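Heads up, one of the protein chains got dropped from this complex, but the rest are sitting where they should.
Let's look at chain A:
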Amino acid sequence: MKKRSVLLKTIGAFAFLLIGLFLGRMIFKPKKVETVPIPSTMQYWNTGASKDTSAVAQAANFTGNIIKVEDGGSIREAVLKAQPGDLIRVYPGTYSETVYIDKDNIGIQGVIVDGKWPVMDGKKELNDAILYSGNGITIENLKIIKYKGNGIMGQAGNNFVIRNNWIIDTGVYGIFPQYGKNGIVEYNILTEIEDAAIYVGMCDNVDVKYNEVFGNVAGIEIENSRHCLVESNYAHNNTGGILAFLTPGLPIKTIFDVIIRNNFVIGNNHENFGAPGSIVSGIPKGTGVLIMAADDVIVENNIIANNDNAGITIVDLATGAPTANDPNSEPNPDRVVILDNFMIENGNNPVGEIKALMMSQLKTKGPDILAMGGGTGSSIRDKNRYRTFGLGNYGTAEITDTKDITTFTFKEPVAPRSVSKEELGELTYYGVCAGCHAFDTRLIGVPTNIIQAVYEGNPQGIVDYINKPWNLRDDYPDMPSQAYLPEDAKMAVAEYILSLKK
């Protein structure tokens, strides 16, 4: 009997232990998505970016919650849940999804643990890893692979920071901010992209710094953008290394004020694997720096070596782009400035047009610097040190360096709105409410002066009503809810309605 009871006790103890373990796991199991407030003393923000003194990087400030996403969780769900000011921290794991950010001031920060990255994997089925339209978006420390369209694409978001990402084979572009103002793309590594790995399209005031791009059709492309700094990047074994392009037929028609300096542009001799019909599919392999119809581009202090076709190529649209003409695009590269660059062993194996051109000069090697087509006002600092072709009309550069320009980003973030509260109220009243309400006449809804009489001194009452209308009058149709209006616009329009005089 005793033995048995000992046995029973042992079994019982084990059972308790197991139940305890089970319950403990149930209760204390780490959740896949978890939200905690950001500790006020913690500067999650600038981890790993201490050397970056540019305002946009320093200004990005996350004061809301930290949303923790772990393997098996969803970054997309976290973004949908996030409020402006929140920081989403993504832990190592595989995330196969498309994340879209239509909010302002959201940070997505990968957490790399023991060399393990959070990986966004498109499995060649998904279109884009991250799409954002909000302002103040930061994306860092992610490994993004196998998407069909883009790694990271921005549409009109200002004040963006995209850094420390590792992007492989994400389709057409790797990092593609479009229509953005004031942003930074830095410390990213990108490869196997079938168009441009880093593509700054129709943007203003963007710095592209400290990135490595290799094995892409185009390494870094600045297109129809103004005030861009391409500095200290390593572009190697792409078809073309660094490009400044004017593409015709786009709504923004100019590219100017681009500085390409302190970059390594080495051995960009990769076969062109661009999609047929794309503009980059026409880039000859062996292209170091390519300037097409861009104005006021300064090329300074780069090491440009072993690019088999030519080190720097400067062309107009007629020479470079097989697209329909655009009468509103000025087709020539004007006022290009070549300062001192370290250029060796370029043009060792020219192809296509340049090969034919060189043959006509009884040469077999391509040049360090080649200019073809129109353009005026261009200059070069020390032409004699390079092998050049077509630079006959280049004068001597009037500047020696660009050291006074440290960044093209702004000291202050670009403001999201340009109107006062009164103006916002007015825009909402006439842009939305006026469809049904006029001041002292009946349209579909009651006249505004009657609303004034009902809600005098009570704008919150109007806000409550438009959020959830109820039928007040039998002789009028039900008003649809206007809850969709931005919160600040609701109060602004309520106050505006009460202040209307006629």
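By our rule, a residue touches a chain if its C-beta (ideal position, glycine included) is under 8 Å from a C-beta of that chain, and two chains touch if they have at least 3 such contacts; residues count from 1.
What we mean here is this: contacts and distances are computed from a predicted model.
UniProt lists the omitted chain of the complex under the protein name "Methylamine utilization protein MauG" (options: "Methylaspartate mutase sigma subunit", "ATP-binding cassette domain-containing protein", "Acyl-CoA dehydrogenase fadE25" or "Methylamine utilization protein MauG"). Of the candidate positions A:N127, A:S232, A:T319 or A:Q452, contact with the unshown chain belongs to A:N127.
When the omitted chain is restored, the residue from A:D121, A:D326 or A:D340 that touches it is A:D326. Of the candidate positions A:V111, A:I189 or A:V432, contact with the unshown chain belongs to A:V432. Among A:N164, A:Q178 or A:T287, only A:Q178 touches the chain that is left out of the view.
Even with one chain removed from view, chain A keeps its contact list with that chain: residues 80, 98, 100, 102-103, 127-128, 131, 133-135, 148-150, 153, 155-158, 171-173, 176, 178-179, 181, 202, 204, 247, 249-252, 275-279, 322-327, 414-419, 423-424, 426-432, 434-436, 438, 440-443, 475, 483-486, 489.
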